[in-house]
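For this view, one protein chain was removed and the others were kept in their places.
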Amino acid sequence: MAPSHDIAHVGHVELLTPEPEKSLWFFTEIMGLTENGRDGDSVYLRTWDDYEHHSLKLTAHSTSGIRRTALRASSQEALDRRVKALDAAGRGIGWIDGDAGIGPTYLATDPDGHEFELYWESEWYQPPEELRPALKNQAQAYPGRGVSVRRLDHVNFLAAQVEPNGDFVRDLLGGEATEQIRLDTGKIAAQWLHFGNKSYDLVYTEDWTGSNGRLHHIAFATDTREDILRAADIFLENDVFIETGPHKHAIQQTFFLYVYEPGGNRIELCNPVARLILAPDWKTITWTQAERAKGQAWGLKTIESFHTHGTPPVE
Amino acid sequence: MAPSHDIAHVGHVELLTPEPEKSLWFFTEIMGLTENGRDGDSVYLRTWDDYEHHSLKLTAHSTSGIRRTALRASSQEALDRRVKALDAAGRGIGWIDGDAGIGPTYLATDPDGHEFELYWESEWYQPPEELRPALKNQAQAYPGRGVSVRRLDHVNFLAAQVEPNGDFVRDLLGGEATEQIRLDTGKIAAQWLHFGNKSYDLVYTEDWTGSNGRLHHIAFATDTREDILRAADIFLENDVFIETGPHKHAIQQTFFLYVYEPGGNRIELCNPVARLILAPDWKTITWTQAERAKGQAWGLKTIESFHTHGTPPVE
Amino acid sequence: MAPSHDIAHVGHVELLTPEPEKSLWFFTEIMGLTENGRDGDSVYLRTWDDYEHHSLKLTAHSTSGIRRTALRASSQEALDRRVKALDAAGRGIGWIDGDAGIGPTYLATDPDGHEFELYWESEWYQPPEELRPALKNQAQAYPGRGVSVRRLDHVNFLAAQVEPNGDFVRDLLGGEATEQIRLDTGKIAAQWLHFGNKSYDLVYTEDWTGSNGRLHHIAFATDTREDILRAADIFLENDVFIETGPHKHAIQQTFFLYVYEPGGNRIELCNPVARLILAPDWKTITWTQAERAKGQAWGLKTIESFHTHGTPPVE
Partner (left out) sequence: MAPSHDIAHVGHVELLTPEPEKSLWFFTEIMGLTENGRDGDSVYLRTWDDYEHHSLKLTAHSTSGIRRTALRASSQEALDRRVKALDAAGRGIGWIDGDAGIGPTYLATDPDGHEFELYWESEWYQPPEELRPALKNQAQAYPGRGVSVRRLDHVNFLAAQVEPNGDFVRDLLGGEATEQIRLDTGKIAAQWLHFGNKSYDLVYTEDWTGSNGRLHHIAFATDTREDILRAADIFLENDVFIETGPHKHAIQQTFFLYVYEPGGNRIELCNPVARLILAPDWKTITWTQAERAKGQAWGLKTIESFHTHGTPPVE
């Protein structure tokens, strides 16, 4: 089935880092994001194709991980519908003032404890003179610095149990699962969910440590696969740890590269080529345990740390 | 505003050609489409990423042009809503049996006389053994023959008056205009409209000859810009007329290449890189006459034939 | 030091296959080579950028492996100098008639037993009408079929001892080593040698089985890295075994992909980006055992079969 479209897209995330200066260097100099203000221990950062105030709120903290994932509703009515559903299901926390550039914000948690914020009102970004783009249909000038990622693409959570969290996204947020892995035991080991034509926006992967509320990775989209090959050289030159890739996922067919930012959080660069889910009656693709064991599309074995590294680290 | 999502996407088009054998060679050997059945003077063709029966119905005819553009609704209810609206506006023609693989189909025309068909029921394509893809989340094996385009991307109509046709798409089909050109006289010279996260699905451009019902081009999406550079070499080697490109449009920022297929219809290869319209409150970008006069993104002047060549040709 | 330039380039190789029909399918349909005549159990095949009669002589045989590597001299005088040197060193076998399109040919062997042929006279390829290129500075029309590799790039031999074979290329053929691996024991485990501005044309790698005369791989160059990513999809769809890649070598920085053709021989697709050795006083780069252990440029571990799989197989 098609998603309900009540949620338009992932707006931004708040990422925690115990190495705030190094993480800031990574996101600005290496990834090419632009700073757009500060608030306490947090720095607001934006990709050049983001029309909102920020794509990433980077917050100094005692450890790593994701504090919150922000979802923009498609309208005030859509937001009201989602809040009502979350509240009825006992998953809502309540309203807060939004972050910089963001209107009234409703907090909720998924069953695994990851915090979400939903909002409708959002100020469109107005670039200062030096960041004004040459083409008026673009939010900000292309930076040409480091990787220069286009946009925040998706968030991949770790969860002790995948299925209830996928249900949460489907039933309470109006998303749909496009692909999933089902083990021989019948257990869902991972699920990819989307809100629009992108083939996924949120992903849940089973946390082998049984912990709650952890992050597997956040992903930024580049315009081309060549941007990712070039990024690999930039990471190599700047001592950014490359975990695996570049290669092509069998699941979702995404061209990928995984690195750890200096704070320890796993960051993916992804390029979907021109793939979109246009079918309004898409049937969830289910991969078996045997199919998953084959590794990535072109035969690369899934790296062991993919199942063990998450943030914050488990003691 | 966000589109209503009642229309999911452009499903297929019926293209007319006075050179059926040569056009078939072009679409199969050069573009890499796969034949999927015939019906009278028509051949059904499909791109490898299409989940439906066909992307293109190629029909032998006395002249060139587009006979019909098929839009898939998001559900039976969505289809009913659109039919009711079209009927009420006097733009409906009535129900017919659908083409191969397609259920009940409602015909309508835009004010300029271009024929549309709307449908909900659609058989999912089941590839024969030799076309079965290696990855189960893909409709058909990647052909590796000629350009190997991924999908039908959009249709660009010529119209004597752009604005009433854009209104038709917005008011009766639930689309929205993402970008447009407004002349100094206030007249809308071109409008780009979309139904989902793709930044455009249907385009209207003013027909300087004042004719009705003509086609500017249909476009196929490739996965990468490199596919388009490679395609240019394939066209060069096979005497396919290249009209303009490869280059990048300022409007919509699409990387493009325009050729004429042997029947005379203009065909675009397009690559959107990773650009999507995610904002639910996107404001239509309006380009002025002076801005349009600057040409394409990297300075290429718009080719003269862009304003004169359409199909069928005008006597 | 700069190479002597007596050898201009690798002209072609003769490859043996126990699966001649399947290997022929691989080289023509998947790799995009063009057949250019037959002779007994052999088929002559050519890449589209090859100016000579053939790039590959594919010969049906009881097993796999490489029968001969052909080197074109830079002139008759250069050939005479090389023959004299080979003869004096006792490595020459004698003159034979050349293969189709090739003049008088001198046979010799390296210390490990790999057979070489040296020649000067060579007929320039004249394409038939249907293969005539659109641009006159190109040998043959770009095929647009499968991977469509540009040229034969290099040959990588296995040898029981690397060093004497590298010396053979340097002292008797006038090549130079651009890079090499030296183990902690002082032993040279691999050596890359070149004859012109390409950074390598012949490579010797230590054969852990201690066998003689075996092949590690032959490599074909593509125009872009994107061609290699696209090739990976073509291999995947056509059940061609992908051994490792795509990735970037640390040594020589080549972007690579390794597959086995149906006869069992390892084939590399390589793209050197724009890297050339222009320095006439290039100093051989020596990689230590510890550096080699780090794997490829972006961290991929060297696959185990890289040290064990060669052709013909060892009983």
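So that you can tell them apart, the chains are marked A, B and C in the order they are listed, and the count of residues begins at 1 in each.
We adopt the following convention: a contact is a pair of C-beta atoms (placed from the backbone, for glycine too) under 8 Å apart; a residue touches a chain by one contact, two chains touch by 3 or more.
Remember, it's a predicted structure, so these values are computed and weren't measured experimentally.
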Wait, the hidden chain, what does it touch out of the ones we have here?
A, B, C
Which of A:Thr105, A:Ser122, A:Asn137 or A:Thr224 touches the chain that is not shown?
A:Thr224
Check each of B:Ala60, B:Ala134 or B:Ile242 against the chain that is not shown and name the one that touches it.
B:Ile242
Pick out which of C:Lys22, C:Arg38, C:Arg132 or C:Arg275 touches the chain that's been left out of the picture.
C:Arg275
On chain C, residues whose C-beta touches the chain left out of the figure
2, 5, 8-9, 49, 51, 72-75, 122, 124, 135-138, 150-151, 179, 196-198, 221-226, 250-253, 271-276, 278-281, 283, 285, 287, 291, 297
What residue numbers in chain A mark contact with the hidden partner chain?
30, 133-135, 141-142, 144-147, 224, 226-227, 230, 233-234, 236-239
Where the missing chain touches chain B, by residue
225-226, 229, 232-233, 235-236, 242-248, 255, 257, 297-300
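Heads up, the rule we're going with is that only the chains that are shown with their structure count from here on.
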Could you work out how far the Cα centre of chain B sits from that of chain C, in whole Å?
45
Approximate Å spacing (C-alpha centroids) for the pair chain A, chain B
31
Scan chain A for residues touching two or more other chains and write them down.
225-226, 297
